[in-house]
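Missing here: one protein chain of the complex. Every other protein chain is in place.
The block that comes next holds chain A.
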Amino acid sequence: MSILAAREDTEKSENSNSRDFLLLDAMLSKKEKKLIREIWERLTPVAEHIGSDALLRMFASYPGTKTYFAHLDISPGSTHLFNHGKKIVMAIAEGAHNISDLMSTLAPLQILHAYQLRIDPTNFKLFSHCMLVTLAVYLGDEFTAVAHAAMDKYLSAFAAVLAEKYR
């Protein structure tokens, strides 16, 4: 917990919260936020399938990402994979429910990723791309260029917020 105290900078977090709130709000239009919220609402009933599919794609295309999962069984169809995939999708869906509040929604996950998991943030980009492919496969023509753009922006913002406490 001493690392936590050393890195804590209350002044920075107060200022950056309001700045990032404005940034996030500006990045996505009302229409885009609605589109994102609706898509993730539809996907929560199949969260474990969506999540495990995206993870499998990431492991296949970017084998280096497997190094973070040595403690789990990540073979196709495994319980670990479904559970982990579901966890990730539910977090993304929760964030999508109120995008303007992303900073406070993700605060616990920020701490987890920065101090415990310490996943190199480059991997968030790789996962996001694979999630976009999963969405394209699942939604087909419904995953229009406009939906793709909105989703890419949201996932980028999500990743940026997640990595915010790294240093």
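By our rule, contacts are C-beta pairs under 8 Å (C-beta built on N, C-alpha and C of every residue); 3 or more make two chains touch, one makes a residue touch a chain; residues count from 1.
The definition used in the following text is that contacts and distances are computed from a predicted model.
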Per UniProt record, missing subunit out of "Hemoglobin cathodic subunit beta-like", "glyoxylate reductase (NADP(+))", "Guanine nucleotide-binding protein subunit gamma" or "RSAD1 protein" is "Hemoglobin cathodic subunit beta-like"
Contacting the left-out chain: of A:Trp40, A:Phe127, A:Phe143 or A:Phe158, that is A:Phe143
Touch assignment to the omitted chain, from A:Met27, A:Leu72, A:Leu109 or A:Val133, lands on A:Val133
The missing chain sits against chain A at residues 53, 56-57, 59-61, 129-130, 132-133, 136-137, 139-141, 143, 145-146, 148-149, 152
